[in-house]
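One protein chain omitted, others in place.
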Amino acid sequence: MSAPARRPVAVVSFAQARNVRREASRNEVELLMPVVSEVFAAIGASKDDMGFICSGSTDYLVGGPFSFVTALDAVGVWPPRAESHVEMDGAFALYEAWVLMQEGAIDAALVYSFGRSSPGDVTEILALQLDPYVTAPLWPSPVALAALQAQALIDAGEATEEELAEVAARNRSAARANPNAQVVSDASPEELLADEYVVAPLRRHALPPITDGAAAIVLAAGEKAREWRERPAWITGIDHRIETHALGCRDLTRSPSTALAAERAGLFEGPPVDLAEVHAPFAHQELIVRRALELGDAVTVNPSGGALAANPVMSAGLIRIGEAAARIWAAESERAVAHATSGPCLQQNLVCVLDASDGAVVGGGA
Amino acid sequence: MSGAEAGTQPVTVLETPIHLDYVFTPGIAQSIFLRGLARGVFLGQRCPTCGKVYIPSRGSCPVDGVATDEVVELPDTGIVTTYCVVNVPFAGQAVEIPYTCAQVLLDGANISFMGLIQEVPADQVRMGMRVEAVWVPPDELGPSLASVKYFRPTGEPDALYESYEEYL
Partner (left out) sequence: MAERCAVVGVGQTLLRSKRDDVSIPGLVREAAKAALADAGVGWDDIDAVVIGKAPDMFEGTMMPELSLAPALGAVGKPMFRVHTAGSVGGSTALVAAHLVAAGIHERVLTVAYEKQSDSDAMWALSVPQPFSAPLLAGAGGYFAPHIRAYMRRSGAPEHIGRIVAVKDRLNALKNPYAHLHLPDIDLKMVEESVMLWDPLRYLEACPSSDGAAAMVLASEGALGSPAFPPAWVHGMAMRSEPTMFAGRDQVSPRAGRECVADVFGQAGVTRPREQIDVAEVYVPFSWYEPMWLENLGFAEPGEGWKLTESGATAMDGDIPWNCSGGVLSSNPIGASGMLRFLEAAMQVRGQAGEHQIDGARLALGHAYGGGSQFFAMWVVGAAKP
């Protein structure tokens, strides 16, 4: 099904903090401020050019309510701005900004996200995402849940532990070229298989690192985009879908919400993508998402190293969009897909198709 | 209640205690402020763009969105811009009610912060009243706002309303 034509909106600037295990001296505002400065400086823009500001973060990472409120000081929202916040990954904040820009009144928007996973125990904290009546009181760790999914994939004959090691090896080796990456490695899959299990069948290498980070993107429409970026990364389609929460009701070896979002975003129409940035915190999840996105072997996957090289919670999805866009600016890609996920075992997924050409913009919709 | 009866009763309350520990990072700017408190002085920061002095500074000027890196030492005197009298008991309360909670604007600062007013009956606190900080004894000073015991009136004439109107 083809969705109606959309207003061409492009990713024109992207900045991120250097991803680290623990940002010990700076608070969230201090982490974010240079990122926001950089995302403007890169294109010679300022906050005064922004018709809308939207951010993504979650209070439980910080351990206090309204963490997004003080983060606003990193931008300086004065005079007052049209501004909003989602308790979701920054990729969803980008979606909200894209929606508003479709109405035609806003030509540029700032999107940012931040999250420090180091202040608390992120494996405990993420358990609070689960159903509060029957699942969360058991405090299952996200690693255990991911391991259930990985085991289901292996049992279905659709992955092997060797393949998980290959995914990890490729991502962390690609991360060598990413100055912001946290975990880089030249270890071969065979070497990685010597890792011990954290929760079988997941070995150490199949897990994401714990990361403190922040990221920002500027979106611009039409001529404004061309003014700021010679070769803008046009969003030709963007959509997100959610699945049921009950793990027992899902086929964990598949990601139907990713596939549906991809279809609605127009991924399967037009020329195939040559590059993908996939938000797969656990190695086996990349295999599931690749299949849902129908990525062929010719597609370059996660040249940034993906979430296995750095996983700043609430920013890792937005960073996938920024990394994919940067390849289009650099003419390393003609058409790319970026993916963001949220919730246990890929429950909720967003797909964003980026193109060097602003032709046929589709996406979203019933 | 028998097992059979219990099976027919709806569960209306489920207690799920949540205990999470966090390592709190005040940040570079707030650390300067807190280390000042440990010495018994107020350290603010000035915005390089608008020149306003923030205390405590969170590291950026909320108006200009730029780093505030010039440190400014402020006196421990100021005025009450506005206040309320707290008469409601709640968990975590450190002072006996009723007590006065005021917005205190230190001399030379461009932002007020909340402080406790003592050594004066609650009904005699006024907007514009001159106050000074009373610190805990030197050996109890630490990198915390708890180093300021409270503020008390200096006895000087009240500030004119016009002088602090813009801080309300």
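Details
Chains here go by letter, A and B, matching the order in which they are written, and residues are numbered from 1 within each.
Simple rule for what comes next: a residue touches a chain if its C-beta (ideal position, glycine included) is under 8 Å from a C-beta of that chain, and two chains touch if they have at least 3 such contacts.
Keep in mind it's a predicted model, so treat the numbers as computed, not measured.
Residue in contact with the omitted chain (choice from B:C101, B:V120 or B:L141): B:C101. Screening A:S13, A:T58 or A:T236 for touch with the missing chain picks out A:T58.
Of the options A:P80, A:G157, A:P179 or A:P271, the residue whose C-beta touches the omitted chain is A:P80. What subunit A contributes to its contact with the hidden chain is residues 4, 53, 58-60, 63-66, 68-70, 72-73, 76-88, 92, 95-96, 99-100, 102-105, 125-126, 128-133, 136, 239-246, 256-257, 260, 342-344, 347-348, 364-366. For subunit B, the residues touching the absent chain in the complete assembly are 12-13, 16, 18, 24, 26, 30, 34, 50, 52-54, 61-63, 81-88, 90-95, 98, 101-103, 110-111, 114-116, 122, 127, 143-146, 148, 161, 165-168.
Just so we're on the same page, only the chains that are shown with their structure count from here on.
Every residue of subunit B that touches subunit A in the complex is listed here, in rising order: 14, 16, 18, 20-31, 58-67. Residues 23-27, 29-30, 33, 36-37, 47, 60, 62-63, 70, 72-78, 116, 118-121, 124-125, 128, 132-133, 136-137 of subunit A are the ones that touch subunit B when the two sit in their complex.
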